[in-house]
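Sharing a structure here in structure tokens format.
With one protein chain withheld, the remaining protein chains of the complex are depicted in position.
Entry: chain A
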Amino acid sequence: MFTSTFTDAFALLATLDERVAEIVWLSLKVSGGAVLLGTLIGLPLGACLAVGRFPGKNLASVLVNGLMGLPSVVVGVVVYLFLSRSGPLGGFGLLYTPSAMVIAQTLLVIPLMAAIARQVVEDVWQRYAEELAVMRFNWWQSVTTLLYDCRYSLLVAVLAGLGRAMSEVGAVMIVGGNIDRATRVMTTAIALETSKGDLPLAIALGMVLVLIILLLNALAFALRHWAMRRFG
């Protein structure tokens, strides 16, 4: 039974089963979208926390660090409340759509990406602050300059966000509803197929998930390696 499960899983992958491909593609779109938004919001947010001088800065940093480990089901429930028919954003009819899943995952990855970005940018800011001040950089110019300078180190933040988004189940399950051919992604499919007893499909999806994450990490590693050689 154990070995046959794996043989069947490989068979599913080898034939590029349409169901599998569809689920993988949706996963990539949803998590990719969330990480894209997370990059646009989380990284500048982290850099602002590193550079800015404003009251409550420490509190904000603690908050962001704390929210890093936010359980995905909690994010799912909160987004659900906002998007449900009676919720404040219910009118948009987003619940149980991929858009809702992107929103939930974006909220999930922002604190993680911001916290990493803050750490990375803060170290560099310590070294650059005086010279940027002499050149009369305002805080926003400093933020953009530092983000650019740290672009390769910040890949770590992007990867961490992608890893978090691709591997979470709770949020997409709640706001997406795991609807076949509509909102079913790899993690929710794995959970469902396992509970139904369709282990080959669950294993096949699991292998694809791990493979994608490994590939992305290898890519990032190569890019950082190249950057280190170029910029020392």
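Here is the rule we go by: contacts are C-beta pairs under 8 Å (C-beta built on N, C-alpha and C of every residue); 3 or more make two chains touch, one makes a residue touch a chain; residues count from 1.
Here, contacts and distances are computed from a predicted model.
In the listed set "ABC transporter ATP-binding protein", "Group 4 [NiFe] hydrogenase small subunit", "Phenylalanine--tRNA ligase beta subunit" or "Oxidase", the entry agreeing with the UniProt name of the missing subunit chain is "ABC transporter ATP-binding protein". Of the candidate positions A:135, A:179 or A:214, contact with the hidden chain is made by A:135. Among A:31, A:105 or A:145, only A:145 touches the chain that is left out of the view. For chain A, the list of residues touching the undisplayed chain reads 127-128, 130-138, 141, 145, 148-152, 227, 230-232.
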